[in-house]
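The complex is shown incomplete by one protein chain, all other protein chains being positioned as in the whole.
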Amino acid sequence: MNQLNEFFRQLLFLPTQASQWSRELDYLHYFVFVTAMLGAWTTLATATVFVFRYRRKTAEQSTPIVDPKPIHEVVFIGLPLVLFLAYFAVGYPQYVRLQTPPKGAMDVYVQGKKWMWKFAFPGGPNSTDVLRVPAGRPVRLLLTSRDVIHSFYVPALRMKQDALPGRYTQIWFNADRPGRYPIFCAEYCGLGHSSMLGELVVMPAEEWDVWMEQQRRGSQPLAQDGQPTAAEEPDLRGSLVDQGRRIAAVQGCFKCHTVDGTQHIGPTWLDLSGRTVKLEGGKTVVADEAYLTRSMMEPNAEIVAGYKDKAVMPTYQGKLSAPDAAAITEFIKSLRTDAPTAEPQKGPIYVPVTGK
Amino acid sequence: MHTDAAAAPSRLAHHFPDMKTQEHAARMGMWLFLSTEILLFAVLFTAYALYRFLFPVGFEEASRLAHVAMGATNTVVLITSSLTVALAIHYARLGENRKVVGLLAVTILFGVTFMVLKGVEYHHHWVDGQLPGRMYHFAGLSGPGVSMYFALYFLMTGLHGLHVLIGMGLLSWVAFRAMRGEFGPNYSTPVELSGLYWHLIDLIWIFLFPLLYLL
Amino acid sequence: MSPSPASSPAYNTPNYLNAEKGVRSWLTTLDHKRIGVMYLALTLFGFFLGGVFALLIRIELLTPGPTVMDAMTYNRMFTLHGVIMIFLFMIPAIPGIFGNFFIPLMIGAQDVAFPRINLLSVYLYLLGAAIAVWGMIQGGTDTGWTFYTPYSTTTVTTVAPVLLGAFILGMGSIVTGLNFIVTVHTMRAPGVTWMRLPLFVWAMYATSVIQVLATPVLGMTLLLVAFEKVFGFGIFDPARGGDPILFQHLFWFYSHPAVYIMILPAMGVVSEVVQSAARKNMFGYKAVAFSSLGIAFVGFFVWGHHLFTSGQSTFASGVFGVLSMFVGLFTAIKVFNWTATLYQGAIQVSAPFVYFMGFLYFLIFGGLTGIALSTVSLDVHWQDTYFVVAHFHFIMVGGTIMAFLAGLHYWWPKMFGKMYSERWALAASVLVMVGFNATFIPQFLLGNMGMPRRYYSYPEQFQALNVASTAGASLLGFGFFLILFYLVASLAKGRASGPNPWFSRGYEWNTPSPPNLLNFPETPVIDRGPHEYQDGPAAEVKHAH
Partner (left out) sequence: MTAATHSEGKHLGPAQYVMVWAALMVLTGVTLAVWKMEFSYAARVGIALGVALVKSALVAIFFMHLWEERGVARLVLVVSGLMVTLLIGFTLLDNATRFPYANPPYSESWKDEPWQKDAPPMQAEPPPIRTAPKSQAEHPAGHKP
């Protein structure tokens, strides 16, 4: 059974199966694949045999009128109908199971925004792009979005759910194989759609408990970002830009800086690199690599005009290694748009109409 | 009555065998066109049904701001104009072109009345700030679903009003042709088709009135 | 059929191509055949544009990171590709070209019911296309052809002109459909009963019903999006209590039936081609005819299968899922009947027939992957991945374009009176089919691996398959150019085809090639069904020319 599963999984280029649900979904996939292939090739082979058997001999050859008997059409209708309904009979209950979280599942709030995933455990901690869950325990995700529709997709779990702005959708999973699995955004959401990547880290349950304990020990667990465990190796996959994004996420940069042009607590990073920035006091400076690095290490030395009252950024001297700072700089440099209007995008605001 | 294609040879297009087929085709085309109009409104009705289902209180309160007296008057006006159009078709088939002109003129007058009343209503809503979506700024009522009601109110009545205007244009053209005495037992298709269009406008208003003003 | 033979003196009138001369006579023509030819030129230009954008997309995806363009340009490219291919080629092509040209010939009529409105549809197409393409290029629309809210209402790029253009194109589509329905109802020649209608006409009739009933919904929905974007009405705006999924419901209420607007005419074309090439009457004529209507009808009940992961209710997903199976069922009936038609036939393996076999292959696999997708749970993995992209292209490119090519090669001699080079045609057909498989089979596997669609960059493990897909796409593009080349060459240098080079008994072949300006000198009277070949050469309509 296991070998058969592995054979088909690799034949169909499917990713690892990280949950029981994904395994069962794959069994249905194999069943559909095999029966559909059999049906298709039987039909095509029949057609091919006819083509060779009944070649035209003379240009104006006459052929008999062949009309179907009722039984023919009954078979033509009946066979596929039975097969298709069988697919549905297996597939729909599976779907219902995915949509119905079990009692006692742990809740995680997921917020999509351009272009990152934010996760929050009730009672803390929060995190950006990296979701840590215990293996073997059911987790319910409550998804929402800050701007447009995103879709939370973990191929290893064969699971996908749209995150809608201003409301919640839900889905659940029970990952049983520890490991690190990519999270994609599957609903087109603009410039950074394809870099809206995240990571699902499935930890052995005991390890996760310890980690959670550590995270909540701080004074303000709700405001705190989840940190990687000490034993974990830094993730060095991807380009420098990808790494920069990951480091920025872990360091909590996105709490104040946006990457889509929206103004937030700090200046946006979109189109920042290379721009001439006006500083408090009237001076200007070109936002080159040196300026960006200086701003990380001594954020209050050169305050951008208009941010005097909001100059709350702590220094990252000592928290960021030189390669990390360089990676973040590269990431900022990659954030460009050639949007035809200069006006930054105003995301929808989610305050109710008060009728004033 | 029998077909007399020879009496009006100029009206028969080359690709039709006879007048009766041609007229049948024209009427069928008109009906199909009306069905596209119904489906066009269906989108707004769907949005209305959904948001009414989601925000019953907001919609109920907002619909109290609608001007029922004017709406009811408009209903009477439109239904009566439907009667005059039906009679116009009747007399067009009999070839009594002068009656047709008179009835159509009355119909167009009803159309003008409808549009004027509608304009007065719009003006009141405009002055009070009872406007769609982000433009809504009426202090007297706020809450979920209220501005949605006005978005749908303006879209539905606006689209309907546009149809009334088009219908008035069509009827004026037909009235002009009737003035030249073109219609008779053998040829009344333009009156019938524009009449169908006018009746559809009435038919849609029959649904719009209770949905937007009364519920 | 007992009309005057095509060689009789009554036919010695000018054909529709040379009856009148000059550009003006084309631009103001009311002749359904000329309008068909105009659609041929226009939609092929649309196809060329869409194809160029497709190739640019494939080139960009050669490497995981940026290759030749930035993310914004890429997003605009796939929007252009989608909008142009769907609204400027897929929907108008077969109805506009073959529908206009052959429906009147097939039912023994002199023209469609409303020739003026028919010409109007061409101009609506031109106007809509101009506004949409101008809007997309000028305003840099980056929403994808689906215009999902709230992305489309909040993006900084310009969207309203494209929506307006699509609305106008929709009006053109409605007008065409309306015209065909009335034509089929009122203009059949004596003897052309409903049960003797050529199957292409049946398919076009079913298509027209969808066009008339579904297109207005799209038009109004797109206008609502434009209103929302420009005036902030808030119908789909989550911040004002609007429901973005409502947009998806309304959009797919049109756009799902719209894929049947694209594939049903294709099914009609191959029904004609297979009967002619195999010299057989359709096995199960009624089953094929009524399954067209069945698809048109059930096609309206299944739109929710695009929303399985959108937050739609579990119950609604089940209803839509099980209904979707029935659409697949109707397609399966057609496939089996086409296959059975070959039984005891007299098959001539010519270019149209090769495309028919290609169509059968692509439709079977495209259809079965569609069934797999509507198996609700599997869709959770595949939704919005390259699997869906590949499935859609299997049906649309593999199905519709194969059928389009089959029809083009089958009817080319009728439309222009010239025969193309059969050898080149066979070579190109092999090229196209191999290229097509090489393009889209890797995309199925990419979807299985989990690569979402509309990705500008992608993780490295997806690269090998993407390169394979791009290679296939260039082969495909080359094949299309080859086809264009020999078809155009045949106009200049091809040998005269004669009225009926396939010895077909479809009604449309009872006219000279190219047909006369007036289709028939007198109303024909039909006394047998189309494609009945039981009584040997004696019953063939002889054309000495």
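Here the chain labels run A, B and C in written order, and each chain numbers its own residues starting at 1.
By definition in this document, a contact is a pair of C-beta atoms (placed from the backbone, for glycine too) under 8 Å apart; a residue touches a chain by one contact, two chains touch by 3 or more.
Predicted model only: the values in this text are computed from it and were never measured.
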Checking the contacts here: which visible chains does the omitted one touch?
A, B, C
Residue in contact with the excluded chain [from B:M135, B:I166, B:M179 or B:L196]:
B:L196
Thinking of the whole complex, not just what is shown, which of C:P238, C:G294 or C:G328 touches the missing chain?
C:P238
Kindly state which of the options A:G78, A:P93 or A:P122 is in contact with the chain not pictured.
A:P122
Sort through C:Q110, C:Q312, C:S457 or C:N500 and give me the one touching the missing partner chain.
C:Q312
Absent-chain interface residues of subunit B come out as 1-3, 19-21, 23-24, 27-28, 31-32, 34-35, 38-39, 42-43, 45-46, 49-50, 53-58, 60-61, 64-72, 75-76, 79-80, 82-83, 85-87, 89-90, 93, 124, 128, 139-146, 185-186, 188, 192, 195-196, 199-200, 202-203, 206-207, 209-211, 213-215
Residues from subunit A at the interface with the omitted partner, ascending
99, 107, 109, 111, 120, 122-123, 142, 144, 164, 166-170, 350-352, 354-355
Would you write out the residues of subunit C that touch the absent chain, in ascending order?
185, 213, 217, 238, 241-243, 245-246, 249-250, 253, 300-301, 303-304, 307, 311-316, 319-320
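Everything that follows uses one rule, which is that only the chains that are shown with their structure count from here on.
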Cα-centroid distance, subunit A relative to subunit B, in whole angstrom
49
Find every residue in subunit B that makes contact with two or more other chains and list them.
144, 147
In subunit C, what residues contact two or more other chains?
237, 240-241
Counting only contacts in the complex, subunit A reaches subunit C at residues 12-15, 25, 28-29, 32-33, 36, 39-40, 43-44, 46-47, 50-51, 54-68, 72-73, 76-77, 80-81, 84-85, 87-88, 90-92, 94-96, 98-100, 147-149, 151, 153, 155-156, 158-162, 164-167, 169, 182, 184-195, 197, 238-239, 336-341, 343, 345-353
For subunit C, which residues are in contact with subunit A within the complex?
65, 70-73, 75, 139-140, 142, 144, 148, 150-151, 154-158, 237-241, 244-245, 278-281, 283-285, 287, 308-311, 314, 317-318, 321-322, 325, 328-329, 332-333, 335-337, 339-340, 342-349, 357, 360-361, 364-365, 368-369, 371-372, 374-378, 380-381, 383-385, 445-446, 448-450, 452-459, 465, 503, 532-537, 540
Residue ranges of subunit C touching subunit B (in the complex, touch as defined)
104, 109-115, 117, 174, 178-179, 181-182, 185-187, 212-217, 219-221, 224, 227-228, 231-235, 237, 240-243, 246, 249-250, 518, 523
